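I am attaching a structure below and will ask some questions about it afterwards.
One protein chain is absent from this view; the other protein chains keep their places.
Labels for the chains are A and B, by order of writing; each one numbers its residues from 1.
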Amino acid sequence: MIPEIGHFALILALSVAVVQGIFPLWGSFNGKLAWTSMAKPGAYAQLFFLFISFLCLLYAFIVNDFSVKYVANNSNSQMPAAFRASALWGAHEGSLLLWALILSGWGAAVAFFSKGIPSIMLARVLSVMGFIGVGFMLFLLMTSNPFERLLQIPLQGRQLNPLLQDIGLIIHPPLLYMGYVGMSVAFSFSMAAMIGGKLDAAWARWARPWTNIAWVCLTFGIALGSWWAYYELGWGGWWFWDPVENASLMPWIIGTALIHSLAVTEKRSSFKVWTILLAILAFSLSLLGTFLVRSGVLTSVHSFASDPARGLFILVFLLVVIGSSLLLFAFRAHKLRSTGSFSLVSRESGLLVNNVILLVMAATVLLGTLYPLIIDALSLGKISVGPPYFNAIMVPLALVLFSVMGFGFFVRWKKDSMSRVLKRVWFPLTLSLVSAFVLPMLLAQDLKIMTILGVFASSWIALAALMWVLSSGRSPFKLPLASWGSVVAHIGMAMTVAGITVVSLYDSEKDVRLEKGQSYELAGYKYTFNGVEAIQGANYKAHRATMDVTYNGKTVTTVHPEKRDYGPGSMPMTEAGIDAGFTRDLFVALGEPLGGDAWSFRLYHKPFVRWIWLGAVLMGLGGLMAALDKRYRRVRRRSLEVAQDDEKQTTNKPNPKLSGAIA
Amino acid sequence: MKFLATRLLLILGFCFFTLQANAVKIEFHTFENKQQEQLYLQLIAELRCVKCQNQNLAESNAELAKDMREKAYDMIIKGGSRQDVVKYMTDRYGNFVLYKPPFIAKTLLLWVGPAVFLILSLFFLIKLIKKQQKEPIEMLSDTDRDSVRELLNSKKD
Partner (left out) sequence: MNMKFTIPLIVFAALAGLMLFGLTNDPKLIPSPFVGKPAPQFTLPRLYKPEETVSVSDMKGKVWMFNLWASWCVSCRAEHKVVTRLSKKEKIPVIGLNYKDFGTEEYGNEALKWLEVLGNPYYAVVVDKDGMAGIDWGVVGVPETFVMDKKGIVRYKFTGPIYQKAADEILSPLIEKLRKEEG
């Protein structure tokens, strides 16, 4: 009964979304207030029904209702309750329901915090979001119904892939989806603005905090995924350039460009065309990622069980959403005239250069991900494009980006002179150049070209951000939260760059055979193997090794790498023993028994690897600070005034700026 | 299509759930020198396990990956160079086996595309900035202009 309620609620949510899509948009053209006012309750009702639907599926997982096919395929009663619940989004159907739920959540949030937005604009925004929701719910109901029942009810469900039974998986997908779907808000605002044809900068002002929050979620989501892969896959790797990872990186890169571009559009009324295009691109790439992951077009380690029918549906959906938005763009973009003119040396130019490099980076990821498919489509055979390619192209691009980044802080809006900028940057620039040579010499006793470049990029970004606050002439406490957010985010970027540089160039690994009592030394750390014991976990059996680590004779830590067996049908799993530290991680993976007391181990020394994720946390924090700046609360009031102004204008009352222009 | 997919799964037999097969298999190889070891580690990271979803030789536990690693190791300790191993593998598995695609005619776009794209877009960007600088500064936004037109029209009436 409960699954049927869930199914029914999903159908109701779809119906609501159809209404939410059609009527407010229609009403916004023919001026029927009753129709436009359906947008808000529609958004709330959609969320309500999807939430019921979601709860029903969650219930089926919690009570082990194996008559539901999706539950039987992805969960069993031996799994701990928390993992049974998160198994809901462990496979295609459930994760898609989560997508739809989050989308409706964003829609309801926009409806709720919409005080300053003119009702016609809001109606259009929610209508676009309604249409996107229709697509996703149709997809669910037609190809991927999670509530489908089984005729023969199995006694026990299948084991969820043990790799996914992990805290990382409980939170990683929801956050990532929050980011993907959150990009739909900026998309919807830009679409609404284009539909209305009134392309002033107001939409940017409204879309900005939403985009920031979506970007924050995406940042946290990607960082979590990377961290999860690091500790769970057992290879000590944190980024594999797998199509699935690339699918999340592309919207992130474009999203990064978008939040910068939105700032310029809002503040300076420039970049209007560009910002609209980025808003479309960011969400389109999120959708494209979904297509690539779920259609089986590309082979990926993480891809969902693929089904061509699903692939075809998403492709049609992509054609409708992206195609119509780009078509609208083609017709309306010429109407956009940026008003703020700026010179070649100006912050606007700097940000445009930054945007272009980011776009090229996203395009590179897309090119590399799709190139095997292109070659295949042209019947030129099969090729693979993997990490060596991406590293070879993306690292230089990133270095160009980072070099430009530092200058951006010191250039004035509108017009600046090179000599004035140089006067301001010489100090942080010199300091970072010096540290690029001195730091590696001091800490690593060597001088690799990549180290110099990496350390330079990192310290240049961080110093530039810091110097900018210190030299702003204002007390740091009086600086708006958004400015602080920017500084924190850029320092986060610097940290991530530093972490990537150091761990890529100075990590060490060794496969060793150790008998009980034997030890091995790697990067100064001495690992002593003190035996293996058999333990019983919640739904697995495991061998658990004890490894004592000392440094210069002093005890550092004891780690317990495990090898788990989740029973028939699943391969043994490695649970690495990790000692996390600010400047290094010690990472031990347990291999196989080699007879007697001996076991094989893989040891890693990963200097500064934490910095990669700590940096990402700072980036996310910075984005959050920017989104929560009280300016936006004020802006809401101000935009209310703008909206009223608009109405006044139509009643022929000239505003001061206008009368000036006429005079 | 569905038939094909199931057939393929059957064929691929022991490489069903690549993601599941994550238990670290640890092999011990002895090398004559550091360079050989470096070369080996580099190669198994850059060669693809041809039957897996998307994994290199180093990370895959598939039997085939193990054999391919063994072959690479064998060639290296017998004095084989990087090119020797790469040629051996590509002769058998095509360029598909290389995660770093070779620089050939059909990968031209892949390798030079990003650089060309960057240079072109920067070129057009600078042109655009210079152009918009020369244009008279518009004081009015679109809405303002529309309103002005409306105002002027209403005055004519």
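Note that contacts are C-beta pairs under 8 Å (C-beta built on N, C-alpha and C of every residue); 3 or more make two chains touch, one makes a residue touch a chain.
Only a predicted model underlies this, so the values are computations on that prediction, with no experimental measurement involved.
Contacts of the undisplayed chain with the visible chains, over the whole complex, involve A, B. Residue-wise, the contact with the chain that is not shown comes from A:L319, picked out of A:L319, A:L470, A:I535 or A:A580.
Contact with the omitted chain, checked across A:W252, A:F271, A:F329 or A:F409, is made by A:F329. Within the entire complex, the positions of subunit A that touch the omitted partner chain are 273, 277, 280-281, 284, 288, 291, 295-299, 308, 311-312, 315, 318-319, 322-323, 326-327, 329-331, 333-334, 370, 372-374, 376-377, 381-382.
Where subunit B meets the omitted chain, the residues involved are 1, 4-5, 7-8, 10-15, 50-51, 63-64, 67-68, 70-71, 74, 90-94, 96.
Just so it is clear, only the chains that are shown with their structure count from here on.
Separating the centre of subunit A from that of subunit B, both taken as means of CA atoms, is a distance of 19 Å. Residue ranges of subunit A in contact with subunit B, taken from their complex: 161-163, 198-201, 232-235, 237, 242-243, 269, 296, 299-303, 306-308, 335-339, 341-344, 349, 352-353, 356-357, 359-360, 363-364, 367-368, 371, 375, 378, 380-389, 392-393, 397, 400, 511, 513, 563, 570-574, 589-592, 600-602, 646, 649-650, 652, 654, 657-658, 661-662.
Listed in rising order, the residues of subunit B touching subunit A in the complex are 1-2, 5, 17-28, 45-46, 48, 53-56, 58-59, 61, 94-101, 106-107, 109-111, 113-114, 117-118, 121-122, 125-126, 129-130, 132-133, 135, 137-144, 147-148, 150-152, 154.
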